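Every protein chain except one is present and positioned as in the full complex.
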């Protein structure tokens, strides 16, 4: 499908981009532009909204162009995440931004690994769904947790390809495949978005080729030596991967005339 | 660099596309268009130039738009490859195509694996270089054979990512890295192009991210269920990979705060 | 350390072997013998204890040789798993087997994937720990769930390398590394055992080389064409991997004289 609908929001770009870790807000703005994204995710904890000079990140985002997806980055308990989600709603309602009713839920387990806390994430999802939020859930690639989050009413499940900021791409395509089979079986338009771990363009392409609906990333662009160039690369990669996913790739074989695709083999294949 | 020069020919697109295996010549033409390629490689053995209805493939390629790179596909000895290379030169000179002076040299070892014959390839390269050809050499990913081909005067070395038509992408990035270090050391503009094995968009992106100058492919597009869609994907992937390659990606780590990049570890990392 | 202690039980062999899916109980007995295991895990649900001819699996296990680890395989809810765990305790107490006080807890999410149910597993662990069981927990490779299970009092956490019976080995070494760092940090003797997904000898070696304390497997042996031969292979592999893990392997490099180990690279390395 040319467009993607998540919790009532419809977008064309499958790339969702974060706003942290940029050297300057000006560079952030340029990178968002180059990425082609329509949804920008913003950590709404007060200390993250302002730069050293006291400038508000939100002032650098054209409200006509971007839908803001508030997130609960930096929250290490359900309580903190819930408070931050509600704060984000207020803030965006005040701005008249259409993103006011959704939230990217992150409940992290610790500051070292930044891995999601499964139980606290599930509990927070239940509460926020009840409060009318469209919840986009950051989670590990555990297929059963992904299933539980969908059952709890999440508008989208967002499995990590690998830990936040690790740059390892999709470490376990097997799990992503099971998640897709599971969450999209009988419900093909249910959105699954790889969130976290993406280091470079091919990582994005792989995620899309697996059949994901989109990719959310931040460090991959913001941490590159030339963030603007990488933002452009990511824009093309997400589109390349989406097209390839729908194009029906050739089978993998030992060589072209081999009678059967590679299967059940030792080693890396 | 925004442009790539190989043996006197300068192009912007880093994607080189073959012309075999398409259901119809019309579909081939559309796919070439969608791929954004400027160089089209054509098997100049007579039996491969004409379709069932006797139509000439070359009539479907706009000579103002495409530079034709004649290739020796289907040749299983040095002798056959040399004869075919010379035939290609005559043919393209007759057409006034600027590709007349170059050739993509393939000397294959057998019809089953379609793997290149190293010694016959090296010998043929020496002969063709002496005859004034700009030789682009299809070879395995053996770094020393690649070095010998460059020493023999090849205008470009084209290591296989994996066997022709196998769809396995770049199976041994380590070898490609050594080839790049070796052939580009002190000669950074020497062109290295991954040729063969590419199955989908992420394979192309990986090849470019490794630092290759381009990718040549055929089956990956022609054999896809929707070749046109895949052609488009490949166009974006080559560009995404090229940009990412130059953007200075983040390091791979166990998790973002890990003190050192992943290294020397067992398993897949 | 030459021996491994889990919940008061000390063993030398690091291989834990299941008893399901064998063609005959005689073959099972031979394979257990060849595997060198000291701990045998048995599904204590009544329908799994008897073969077609009504023979009891337990009668085929020499009680002087093996410690039986009762498991809750085939349980799809916390309730069912708790009931089965208690049944196992009764059964083994009746037999005077030292394994009466421990249990391998599996709470599965569904019959299709046989993946563990995270929340039900955590809840069951808490209950069983309170009831005095030494709980060995089958779980996914999600590092935070592993941490929560240890916090809940599990005697050992047993992350899956890949889904039960999938034969894919350790799909995500990154997660296993984080689990080991986390659970063994400041508590190096805490036992972490890879459970599930092992297909062949090298999979076992990889798990041990990562630093795991043992491997539990069943289908890898029982489902092989020659189970006896595979049992022998697994015995050697677990020992090979354990020794290699402690031997301080050489670093991985592009080639021997490369100045730094491979790191942060695209592709498979």
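Quick notes
Think of it as A, B and C in the order they're written, each chain with its own count starting at 1.
Rule of thumb we're sticking to: contacts are C-beta pairs under 8 Å (C-beta built on N, C-alpha and C of every residue); 3 or more make two chains touch, one makes a residue touch a chain.
All figures in this text were calculated on a predicted structure; none of them were measured in a lab.
The chain not shown here is in contact, across the full complex, with A, B, C. Considering the whole complex, the residue from B:13, B:113 or B:257 that touches the absent chain is B:113.
When the omitted chain is restored, the residue from C:4, C:25 or C:115 that touches it is C:115. Interface note: of C:49, C:87 or C:244, the residue touching the hidden chain in the full complex is C:244. Listed by residue number, the positions of subunit A touching the unshown chain are 170, 173-174, 177-178, 181, 206, 209-210, 249-255, 260-269.
For subunit C, the list of residues touching the undisplayed chain reads 111-115, 163-168, 171, 199-202, 204-206, 209, 219-220, 223-227, 229-230, 232-237, 239-244, 246-258, 262, 268-269.
Mapped onto subunit B, contacts with the missing chain fall at residues 109, 113, 115-119, 122, 140, 142-145, 147-148, 162-163, 166-168, 171-172, 174-175, 178, 182, 200, 202, 264, 266, 268.
Going forward, only the chains that are shown with their structure count from here on.
In summary, the pair subunit A and subunit C forms a contact in which both copies contribute largely the same residue numbers, shared numbers making up over half of all those used.
Computed from the mean C-alpha positions, the centre of subunit B lies at a distance of 47 Å from the centre of subunit C.
Our note on geometry: subunit A versus subunit B, Cα centroid distance of 34 Å, whole angstroms.
Taking each chain's centre as the mean of its C-alpha atoms, subunit A lies 33 Å from subunit C. In subunit B, the residues that reach two or more other chains under the touch definition are 206, 209, 249-255, 262, 268-269.
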